[in-house]
Each structure stands twice: as C-alpha cells, then as structure tokens.
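Apart from one protein chain that is not included, each protein chain of the complex appears where it belongs.
Chain nomenclature is as follows: A and B, assigned in order of appearance, with residue numbering initiated at 1 for each chain independently.
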Amino acid sequence: MQLLQTLCQFPAPSGAEAGLTRFILDYVGQHGASWRQPPLVVHDESRFQDCLLLVFGQPRTAVFAHLDSIGFTVRYGRELVPIGGPECVAGYRLVGRDSQGEIDCTLTVDEETEALGYEFSRTIEPGTSLTFACDFRETTTTVQSCYLDNRLGVWCALQLAETLEHGIIAFSCWEEHGGGSVPYLARFIYNTYAVRQALIMDITWVTEGVRPGQGCVISLRDSLIPRRSYVERIRRIAEAAGIQHQLEVEGIGGSDAKDLQRSEMPWDWCFVGAAEDEVHTPHEIVHKADIASMLALYQVLLREL
Amino acid sequence: MQLLQTLCQFPAPSGAEAGLTRFILDYVGQHGASWRQPPLVVHDESRFQDCLLLVFGQPRTAVFAHLDSIGFTVRYGRELVPIGGPECVAGYRLVGRDSQGEIDCTLTVDEETEALGYEFSRTIEPGTSLTFACDFRETTTTVQSCYLDNRLGVWCALQLAETLEHGIIAFSCWEEHGGGSVPYLARFIYNTYAVRQALIMDITWVTEGVRPGQGCVISLRDSLIPRRSYVERIRRIAEAAGIQHQLEVEGIGGSDAKDLQRSEMPWDWCFVGAAEDEVHTPHEIVHKADIASMLALYQVLLREL
Partner (left out) sequence: MQLLQTLCQFPAPSGAEAGLTRFILDYVGQHGASWRQPPLVVHDESRFQDCLLLVFGQPRTAVFAHLDSIGFTVRYGRELVPIGGPECVAGYRLVGRDSQGEIDCTLTVDEETEALGYEFSRTIEPGTSLTFACDFRETTTTVQSCYLDNRLGVWCALQLAETLEHGIIAFSCWEEHGGGSVPYLARFIYNTYAVRQALIMDITWVTEGVRPGQGCVISLRDSLIPRRSYVERIRRIAEAAGIQHQLEVEGIGGSDAKDLQRSEMPWDWCFVGAAEDEVHTPHEIVHKADIASMLALYQVLLREL
C-alpha cells in the first residue's frame, strides 16, 4: 500500500497531470522489465499530451484509468472555483504551491452564498491549483484517503500490469472535469490495434445496492447505458470465474466511458471498479476485499474478453 | 399497419436494440430483393454494433432513423430509473423479462419525491429493462401506440426503401439516451460514400404551431440550429413538389442531429418527420395524413437533394 499512498499524495488535478505521468513513467521504467510481459510504453507529448499507454502483447481490450483528481483553482482575492465536483466542507485542508512557495490553507464555504474561499497567511496567486491534503489511513480491512478516486484505479492498473499478457492500459487526463483525452487515446488504440473493447477502471459509490466488502462493482448503467450484450458477457465471465462482485444500476454519474460513447468509433465499454464511501472528500474509504476482487476480476477479464 | 404494430410492440430500449436490428435484417432479407433497387445491407457488429445501414445506388443523402425507445431500468428493491425521458404516470403498464420469466407490472410514482418504482408479484432483477406495454389503436385518421417515436420513423424508412434508387438509410441506436452510434455511422458514410447531407427521420411534437393532419414537419430549428442554406433548399423542394408540410421552430428538443452537428465532419442536417401528441407516453398519436405526407416528402427529397 506504500505505492497507493504515494499516488494519493501526488498533486495532479485535471489539467495538471504531467508530474504524475512522469512518476508513472519512472515506475514503469524501474519495474516493467520484470513483469511477465514488458509493455510497449507509448508516451509522446505531441500526440498524447500528458497521457500514457502501456501496450501488452496482442491487445483485445483497453483499460482506461484516469490520473487526474478533483481540486480547486484560486480565483481572485480569496475565492476558489472547483475542479470537478469536490465535496466542500469548511475546514478541509488544501495544499499547493505558487511562486511564493508552499501553501497549506483551509477551505471556507460562505454559509449563505456557498461561495468557496480559503484562509491562509497570505494571498495565493490566481490560477494556483489546490488539492486536498492527504491523510492516508489503513486498517486491516480498509484504506482511507483523499483521491482513492482514482489513484486506487491507477494502483490497480499497475498491479494488473505485472501479470498482463495481452491488453492496453491507458492512463487518461481530465476525467473529473469533463474529459478530453480519451477521445484521442481511443482513436489511437482503435486505429493502431483495432481494439474496441473497453473497461473503465475507476471507483464508484457505496449505495443502498452496493455494499462495502461485497466485491468489485460491475456497473450495468449510470447516466449512460452501455450496450447490453457487452455487459452481459462481462457478467458471465465474472460469474464463471467465481469472483465476488456486485451489480450497480444508477441513473446518474459518469466516467471516461462518456468519451467512448460519443466517439466516432464503435467502442463497447463497461465500468468495473470498487466502491467507496465519502466520495470526493478527503476521507474516501474502500474495503480491501473489494480491491482484491477488483484486481482479480480485471485479471480474468483481460484474459477472457 | 401490421408492420407498424409489430415494430411498436418490439422491446428495444436504448442499449438493447439488438433484437429489433435482427428483426429488420430479416425483414430486409425477405423483402429487399423485390424493391426497386435492392440495397447493400451493411451490418457488422464489430464495426456498427447493433446498427444497420441500407445503401441504395449512388447515395447523396443519408436518412437516420433511430431504433431505440425510452423505457426504464430496474434499480434496487422496487426502484426504477428512466431510459431517456419517459412521461411517468402511476398505473402505466410495463413489460419485460428477467431470468425468472415474463414481467407485466405497473409503474408507481411517489407523490412527494417523484421517485419511480413498480408494483409486481415478485422482485425483478436489478438491471432488467422495462418498456411500455403496447396497446395499438387505429382509426380511419389516426394511429396510437407507445413508441410511434420512432417506430413510425423506422416503418416509414422501410416504406421509403421500396422505391428508393439512391440514398442511405441508417438505423441508429441510443438516440433517446444521449446518442452514441450516429458518430461512427456518419464517419463510415462520409468516408465511404462522401455523403454529408442528412435527414433525421423521427417524430416531433404537436404544438400551437404544428397541428395534426396538416402535413409532415420540416424543423427549422430545435435546441440546435441547422445551417440555414440547407434547410432552405429542403423547403424549396417541398414547396415545388406541392407536398403538404408544416414548419417547426423550437428552442428545445433534440435528435440524432446532435451527433452530426458535433462530429468532425461537415454534415448538413434537417429534421423531417410527422408530429405526435401525448409524447413519450403509451398513447402517442399521429394523424395518418401526416404519415402519408412524411413518406411522400422523403421520396421527393431523396430524389432531389
């Protein structure tokens, strides 16, 4: 879990993922040679901006894991505007850096207008990004931190990479703030490898129908509806493999799948990932059994899809 | 109208169109050889998912008719979430099927929260799709049923096919729930046939400006605004042909045209279709004169555009 903690601490809100991309590149450089199938590392800023692709063997399926997190941008004076959809509770610790140095400040929320701001010993430069301060907590059954969404997905992708024979892992940007990288990643993957099956490796929500500790979620729908026959195949593979999982049915929420659904290519997609509670707060919490189930499910899906 | 009734009864909510696609494939297989110009049937799940294209002669214009309908997905317990935007009145009959067998249940709407649910003798499996039970009614002047939007468009496309010499009929998916197939259909059509003129064969609404029985609607705009010069050409063709029609001007509503407008291709598009009353209920009603006018207008437009 040391790697997961490092990932959760890494500041990389939407639009500013470059540092995390560099971290993962270094990680793959250090460890990739010892993996079962060392991947082709596709990283070229002029073609993929701050995204990164790992291509293993003869891929049939692509896994999309977004790098970016929610956060805040400093506006004018003491104002903040959100990056993505953070939960906003006065008192949350926010960290960042501007040309004057390190920042460790406190979120404020105007009780009447709900306007966001910060308290700090000095004014922060407009345009500075702030992210939740990371307080990583682990028990025998849970991990808790900001940004398990989606650093836990990124972590799981790197575990999956260790034994993956055939498949693509795509690390995407901007997911929390409207997307924008998956369209060209998908275009490249489709044109280069004729791959059109996708799995969205991301974290979803605990609800009355999705309970912690009862296995990784296969989402039958959220605000978008995937093609039924593809999702049914995934369910059958999960059932045949005997891997504990739960089915999700929602009318709201979205993921990198939006960009696949809207693309000029016939992508099939399904969201598969563990559920967390305290979504989009500094206290996101996931049950370790669901993490294990998530990794196991991806291992079998990448073999059998 | 027997064919129309069969189409209206066919369950095919967004994401689960595959059965209807198969039905139309069979229909074209049985009847296509006797049409004036037997079409090339383009259907390849790996490239077009559950969509279907009929290509006639040397096409200059593509007609998009969506296969899917609105409906409901069973969530947890007795909850439902909508597929697309159905009108929700307690008591509507909903039908479907899960692994335990046939379902014939009743829609419930919580008076305070407006939460959707169902009443049935047993619990339905989460993820099951439900659609309106079809009560098809015909008079000398009208047809009435659920899903005239857009099974009447599909029916009209199949009538058009009988005499069509040059053109493409594209049967699309997901229109009621945000789209997602027209982008790749349009890409294929544009790349393969250099066609960039589109007509959206769909059903619109009766309003104070669009009256039943006064002819097929040519929409000058809805939530999107088509290119003026293309719409003007269509108006001139309709007027020169002396086909009864009405002009629609709306600030809301959308269609498969959204995916054309946003595409990376210069598509011109115009919505042309009959108007219905009691939109998105089990009681959608269309005047037969408007159906006749719709078919006649498409016949002339496909010749002259």
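Note that a contact is a pair of C-beta atoms (placed from the backbone, for glycine too) under 8 Å apart; a residue touches a chain by one contact, two chains touch by 3 or more.
Treat the numbers as computed from the prediction; the structure is a model and nothing was measured.
Of B:V41, B:L224, B:I237 or B:V300, it is B:L224 that touches the chain left out of the display.
Among A:V81, A:A194 or A:A240, the one in contact with the hidden chain is A:V81. Of the options A:P183, A:P212, A:P226 or A:P266, the residue whose C-beta touches the omitted chain is A:P183.
Contact between chain A and the absent chain runs through residues 14-16, 18, 46-50, 73-77, 81-83, 126-127, 129, 173-174, 177-181, 183-184, 186-187, 259, 262-264. On the side of chain B, the interface with the absent chain consists of residues 196, 207-209, 220-221, 223-229, 247, 249-251, 261-266, 268, using the contact rule stated above.
Quick note on the criterion: only the chains that are shown with their structure count from here on.
Centre-to-centre spacing of chain A and chain B amounts to 36 Å, using the average Cα coordinate of each chain.
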